[in-house]
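Please read the structure below before turning to the comments.
Note that one protein chain is taken out, while the other chains of the complex remain in position.
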Amino acid sequence: MTLTAPTATAAPAAPPVDERLTPAGPIVKLLRRPEIGALVAALAIFAFFSLTTEVFLSPAGVSTWLYSASLFGIMAVAVAMLMIGGEFDLSAGAMTGTTGLIVGVMTTQWGLNVWIAMLIALAVALTVGASNAIIVMKTGLPSFIVTLATFFILQGVNLAVTKLITGSVVIQGMGTVPMFDQVKVFFGSSFTLFGMSLKIAVIWWILAIIVATWVLIRTRAGNWIFAVGGQLQSSRQVGIPVMKVKIGLFMTTAGAGWLVGMLMLFDVSTVQATTGIGQEFIYIICAVVGGCLLTGGYGSAIGAALGALIYGMTLQGIVFAQWDNNWLKAFLGGMLLLAVLVNLYVRKRAGVRS
Amino acid sequence: MTLTAPTATAAPAAPPVDERLTPAGPIVKLLRRPEIGALVAALAIFAFFSLTTEVFLSPAGVSTWLYSASLFGIMAVAVAMLMIGGEFDLSAGAMTGTTGLIVGVMTTQWGLNVWIAMLIALAVALTVGASNAIIVMKTGLPSFIVTLATFFILQGVNLAVTKLITGSVVIQGMGTVPMFDQVKVFFGSSFTLFGMSLKIAVIWWILAIIVATWVLIRTRAGNWIFAVGGQLQSSRQVGIPVMKVKIGLFMTTAGAGWLVGMLMLFDVSTVQATTGIGQEFIYIICAVVGGCLLTGGYGSAIGAALGALIYGMTLQGIVFAQWDNNWLKAFLGGMLLLAVLVNLYVRKRAGVRS
Amino acid sequence: GCSGTGQESTTDTTTSTDAATGTIAVVTHSTPGDNFWDVVKSGAEQAGADLGMNVTYQGDGDPVKQSQLIDAAIATDPDGLIVSMANPDGVRSAVEKAVAAGIPVITINAGLDQSAEFGAETHVGQSEFIAGQGAGEQLADAGASNVICVIHEAGNVSLEERCAGAADTLGTVTNLQVDVANIADAKNTISSMLLSDPSIDGVLTLNPGIAVAAAQANTEAGGTALLATFDVSADVTALIEDGSILFAVDQQPYSQGYLPVVFLTLQLRNGDVVGGGQPVYSGPGFVTKDNAAQVAEFAVKGTR
Amino acid sequence: MSHTTSSASPTSSAPPILEVRDIGKSYGAIRALHTVSASVGVGEVLCVLGDNGAGKSTFIKILAGAHAHTEGELLSYGQSLTFTSPRHALDLGIATVYQDLAVVPLMPVWRNFFLGSEITTGFGPFRFLDVKGMRDITKAELGKMGIDLRDVDQPIGTLSGGERQSVAIARAVYFGAKVVILDEPTAALGVKQSGVVLKYIAQARDRGLGVVFITHNPHHAYPVGDRFLLLKRGTSIGSFVKSEISIEEMTGLMAGGAELASLAHELQRR
Partner (left out) sequence: MSHTTSSASPTSSAPPILEVRDIGKSYGAIRALHTVSASVGVGEVLCVLGDNGAGKSTFIKILAGAHAHTEGELLSYGQSLTFTSPRHALDLGIATVYQDLAVVPLMPVWRNFFLGSEITTGFGPFRFLDVKGMRDITKAELGKMGIDLRDVDQPIGTLSGGERQSVAIARAVYFGAKVVILDEPTAALGVKQSGVVLKYIAQARDRGLGVVFITHNPHHAYPVGDRFLLLKRGTSIGSFVKSEISIEEMTGLMAGGAELASLAHELQRR
């Protein structure tokens, strides 16, 4: 892959060595990438569960935690871009529910064509994303608060409208909608690789990582995302279209919410009014564990993906290890703390400021 | 009250008027206080529900929303101080459950004296608060992440340990514990004022506001809180004991968690393993609606209290107005957005940077 | 131990039993800390301990996550699987996968209608809707007509079903949303509701903690409404005895956890298929003034 | 102090590139600037001098489009306008080096250098950044200013204040514009670097650019300036062309400047 760090593509012509600089080999340069800490933490957790449980490395086991990680991962990658751009989106989780519910209601209740319903859901998601961005930029309010309000509103609307239209809080009968199977090929199917039956969500996840990394490291838009997140005022002064960048980022996150909403809907062929609520923090956790700064301007898509991998492995690994489920949250908290500490330690050793 | 703004206590000797300064009367100075926006929003919501529902202004009605606001308000005041000091505490909500559960388990299962159990719970809370602070300061990790981990851990421990000891997820039989009624006088009783039966929590709330405001505006500690939140590096350079200030702040928040835990326990005389989960954001919302900056260094305790008042009035007002309850969250989201926008508008008009 | 004691004691008994041993996985749609499901869990674990089986318990209210948990359980190749199907569509493929893998499946609580269709051997317990209908009937008999149903977790499928069941027999029921994480404030909200509409003459709560709060709210607001609740605790039985609460619906969750483990163990060790394709009802029982004292004893232990 | 006004344009009679008439700006209740007039034409250097807090930064923020003015008129080539954003000013060929430099601390030096004007290769949706090209140009351009960086991949936040200043100036010069505005570019610079900046200013002027040069050092201003605008407490205390004023007079006008020489004795005494 050519999508490595910008530091790794340094000028091949040997530059004159500077006596003020302790020489840094390619390994040290690699160690300075934001995602290195997450990589070490991920390897540690992988090793841990591989050794302590039998199932973790079995084909069925791998496919479970990869699927779990992929759903968090797609969102985490989008949320990481947004965080690099200096914003939060707490409505991202509820958005996966909203889009699923829109498609569910429109197809099962009103008999709309699935593809059209999906387009409508996408349009709604993008509109909400753009309006988040516009409110944030026009008012100067922190996105944390604006999207928290959006989150509440979506949560209420999801529940009330679903109940109003279907009389229940669950969409049933998706499986019998015409063309359901056609869509399922793209969003809900499985394929076999090395004897493992993998969900198609994993492909979408890998695609998201590649595109996001490419955009962040190798395009103008990526440069601008880092800039608006690092110093909004300066970005404005050098003429970066700050508004457009932020709108793009919020729309990307909302779009990712739609994608995950579809992946979940066409996997289990049902969606509930509560879908996605409480997930928004998991995405942020994944991004931070993956090396993104909460304050913006620093991070990577690969890191966020690794954060999601850590989360997915831990979540399913705890099941494989058959630990008492009452302790689940405590284990997760401990793992989170451990992961960020490992991350910090590795990065400090590599000479990266945190 | 002498606890008004520092700007309001300006030197009485008439200073020479500066031609470069548009004169600012006491009203404009008042309008520049951080909490003014919240005050206007609170008045608007008060007026709205007073006019649209009959019960809102009735003695029984007032006592309901005041009580509701006071529980959120005590925590919001503590969280606001912490936010002014530049940190978050996402474990604050779960802490109200942890302390309640500790007292519940120790008295109902082990027959410990209530007062001693309460002291132990307080000690645990303060220890957790201090350890939050120490981890944040020693590692340099954002408190958002550290306390999120603490939150998860508390949540898991609350559930697992309660279940382990009591065999159930709810504490039963608190009411029959010896000296329960004695403690209830301080934490769970009511008193009558102007024909309204008010909960004692309201008194605690007012006390918290007074103490917090005094500390913030009129003491060295308060000055240091603003400083460490505004510019950590500079604070260190001028010799402020940054570590002590942060430890103090986290312990204050944890202590407030204990207080609210006790107020809830001795009011309803039961506590569940899930108590307090998800409440942490409400406290932050109240603080922000009340004019605190998420980035630290700016805000006020009175503002946070007003934020809690807005939240309490809205929560109960919606019930009084008998709006369809499924929309609850959507209403709350709308109100939140409205409150921060009013806040912003008022402060802009008064010439305060946001 | 005599009550749900978690992993250690389970493994202890496993090693001390001479009979064939095995693993049974329970995957429900519960959220952590939910009172009802906690008792189901206790029942299943106790059965495991009694029978020398290794019982694992997991739960998640989101169908995607519940499916993932079932998949993870299938990956560990258990000797039996117990699933609750609040959202049958959502777990269908996972359950069918288990059946295809030759793992005997028993469904519990919700999903009676789909149980056989998906290939489960039997169903234990009955749906929340039926329990709700029962509660509605009893309230109507006691003379309540304008009832509120207090939902302590917004959008929770089981809770919505209970209220829908009650509405089915009572005509209409108004749902009131409160937060179980803040019982003191839930009490406030119930008071507010009673204040704002004096014609309310019945309150149905779905959690024992909320029931205690509702009893207090009722007293504060004048105390004319009839109270009923789902699930019992020692506090609830005490309130039933003194008349503050009319009755508690007891779906006997303990047996919803205990019985399927017994059935699957019998099948594993003896080839028995209990139920013969018919469901096994676990309730609902009603705890009233008459039998509250007996139930209280068990409620304290967390098995009712 | 009375206004000494001069209206004779020293070099050309075409409308100046930028002109302000009785311009002013208030921050809420604080009036930072009022009734200031000045202009800069092709191949001209306008020096703005003044004590701390005189309003110099405020003045250039108006010219750069960072703040909208609240009084008076701003003209470009004789046309009245109000800038809506820095982009607007940039598009009209007005490049600015701010006192706070407009850099993103966490980003590498070369990314900062090209920020907002990145070089891309490839075409269509596959256009991507020419990383090597930008890195090399950055290294070369900084070298020309006498700044020899260890590593252009270093986050710019880790450079010394003066190094950062040099990067910002090199950037403005490299992306040559019609008017370059420099807010105290020499304040944080060493003797050598200051000389280089003055040379740059002269070069830019000779290439026909207009330059607005803010400083409080008359010794830096006098050698390169064509017109001088003196500010004090937010208002103009005089506007001169070079022929009208000597460096001594100018220093004298900037209250207390003349005292510096006599100060030397005072400092020596023990």
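A, B, C and D are the chain letters, set down in written order, and residue numbers restart from 1 in every chain.
What we mean here is this: a residue touches a chain if its C-beta (ideal position, glycine included) is under 8 Å from a C-beta of that chain, and two chains touch if they have at least 3 such contacts.
Computed from a predicted model, the values in this text were never measured in an experiment.
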Contact with the hidden chain (one of B:Ser235, B:Thr252, B:Thr270 or B:Ser300): B:Ser235
From the list D:Val42, D:Leu75, D:Ala187 or D:Val241, which touches the chain that is not on show? D:Ala187
Per the touch rule stated above, chain B touches the missing chain via residues 6-7, 9-11, 18, 20-21, 214, 218-220, 222-224, 226-227, 230-231, 233-241, 297-298, 353
Touching the missing chain, which residues of chain D? 27, 30, 50-54, 57, 99, 146-147, 150, 154, 158-163, 165-166, 184, 187-195, 198-199, 201-202, 206, 216-218, 223-224, 251, 254-257, 259-260, 263-264, 266-270
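Here is the rule we go by: only the chains that are shown with their structure count from here on.
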Check B-C against A-D and say which one is joined by more contacting C-beta pairs. B-C
Chain A and chain D: spacing of chain centres that average the CA atoms, whole Å: 43
Residues of chain A that contact two or more other chains, please. 155, 159, 324, 326, 328-329
Touching two or more other chains - residue numbers and ranges from chain C: 6, 32, 154
